Structures are given as C-alpha cells and as structure tokens.
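In this view, the complex is presented without one of its protein chains, the others remaining in place.
What follows is chain A.
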Amino acid sequence: MAQFQFLTTLKKSQGSNWPCTAAKISPDGQNVAFCDGTDIEIHNINSKSTTLIPTLHSQASSDLCWSPDSQCIATASDDFTIIITHIIFGELYRLVGHTAPVTAVKFTSKGNLLCSCSMDESIRIWDTLTGSLLRTLSAHSEPVVSIDIPLFDSSILSSGSYDGLIRIFDTATGHCLKTLTYDKDWQSENGVVPISQVKFSANGKYLLVKSLDGVLKIWDFVRGKVVRTFISGESNSLRYSCGMDFLYSQDEALDPIVVSGTENGNIVCWDSQTKNVVQRIQSKHLDSPVMDISCKGSLMCSLSLNGECNLWIWVNTD
C-alpha cells in the first residue's frame, strides 16, 4: 500500500494580497515555482532556498509553466500578456497579443513553442525563440481555461473551455482534430458543464479532464470515449478550477494515480485503473480550495488559494 506522506510546507499562508493559483515543480525536479502576484517565487527543494523573481506584469498572473530545460518560466497574466522569464537572467520576452486575461500557458516538449489560452476565447501559439505569434486558434465560445500538450508529442494540443468543450488541435496546422463532448454531459440543469482542467497522460493516449461539476474523466481522445470517471462526491457546481494531475509511481507495476484537489481543501487520490480511492488527504489546506497540484516523480506539490503550499512524497507504507 502506497500513499502520500507529508514532506514539508514550502510556503505558509500569510494572508497576502495576492491569491496563489499556480505552483509547478520544474521538469528537473529541483525547484517549485509559484505565482505570487506579479512575481515568481522559486523554492529549491533540496537547499530549501527561496528566490523571488520580479516580473514586469502589471497584474497578477494566473498560471505559469516551466520550460522543458527548467531554465525559463512563462507566466500568464491578467494584463493580457505572457512573459518568459529566465530564472537567472530575467525577462526574455513579453508576448503581446491576447485581448483578455491569459488563463494558462504551456511549453511544448521541445521548448520552441509556447501555447497560451485566454479569456478572449482564443489559443495562441508563440515561437519562444523570436517571441513572435505564430497562430491564433479561435474555436471556443467561452473563456478557454486550460491547455495541455503531451510530454513527448508536441504535434497535438488539447484545450478546455467554459463552453464545455474539449478540443484537440493540431499544433502544426491549427486545425481542430477532435471535439470531446457528448450529449449526456449536457443534460445538466444549467446546460453546459464548464471544463476546468485538461491534462494528458504521460503516454499521450489519454486525457484527464476535470469539469466544474467536480467530476474527473479519463478520455480516450482518439476514440472519443470516456474510459474512467471519478466523482469526488462534492457539490455539483464548483467555482474554482481545482488542480489535478497524474502521478506515476516509480514502480512500473503500479497504476498511475489521479490526484485531484477539491474546493474544500481536500486532496483525493484514485487508482486510475480500479477507480478506487487510494487516499483522501483532509484538513491540511484549511478549507481553502486546492488551486494547483503538480506531480513530478514521486513528489507532489499542492497549493491552495490562501497561499499554503505543501510538498508530499509518494511512498510505500508497507
């Protein structure tokens, strides 16, 4: 039996002015970066040192993303811009083009492209080398809140929007390859269930989708079918897009774990194969919504809206 063990609190909730919405473990597993208002805060996991990198954003950023070489961070801000910041040298590019707050950013695995989505219902693809805008994909009719690119395949891009649609795009041509939705999903009292998060599995075959009714689904997006559904059993219409992620344990034989934060500060872990609840971490985040969950190796970092950030490790308890 394996489960998460509390490792450390990287950051305490201090009741700061700025809400915290994004915490990401760097691809090399050395650092954790948070959005702290307009600044980026980087915690080194090993040395436990903290660096604060100011950015030129005029408004707080919603999301950040590590470049695959763990050298740069892209931040998506409410001032409609994205800034790529090198953690040593400072700002590299300011990507200007969105006409509404940017909601999420994601580097491709090569690091040469950056995809961003925004409240202006569009997804933009940028060239990180020149800072130029390559493509605009406008195919949603409500704010696009989440995008993801598979780890080893930068040819596709998935997006989730408040209009209830999950779309798969071809990054090269910008064509929509697939739209994931089905009528059953729409049979809600309020009409459409907004999508809050999308996340590809590591093998790039499945897509984990979280919608604002608190249900997580694993889609086989090629066939357009839901293969697993996880219900956290909470309120039906959530407000915050709480974080979620896949955790792949070191032991190959074990199934990947779906880790999902809830609005009342809990973290629920499911076995992605059996749909059993493996662990339910409660009363750690003081009833504050868990805004982001980021897994890397056996590490898991959870961040709640009040600024508390905890680091967990997946260990065998046997």
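Criterion: a residue touches a chain if its C-beta (ideal position, glycine included) is under 8 Å from a C-beta of that chain, and two chains touch if they have at least 3 such contacts; residues count from 1.
One rule holds in what follows: contacts and distances are computed from a predicted model.
As stated in its UniProt record, the chain not included in the shown complex is "Histone-lysine N-methyltransferase, H3 lysine-4 specific", which appears among "Zinc finger protein 207", "Splicing factor subunit", "Pyruvate dehydrogenase E1 component subunit alpha" or "Histone-lysine N-methyltransferase, H3 lysine-4 specific". Touching the missing chain, out of A:T8, A:T130, A:Q282 or A:N316, is residue A:T130.
Taking the complete complex into account, A:S109 is the one of A:S13, A:N44 or A:S109 that touches the chain left out. The chain omitted from view is touched by exactly one of A:D120, A:D148 or A:E308, namely A:D120. Even with one chain removed from view, chain A keeps its contact list with that chain: residues 17-22, 35, 37, 54, 56, 58-63, 67-69, 71-72, 77-81, 86-89, 92, 94, 96-97, 99-103, 108-113, 119-121, 127-130, 133-139, 141-143, 145, 152-156, 162, 164, 171-175, 183, 186-188, 190-192, 194, 196, 212, 238-241, 291, 305.
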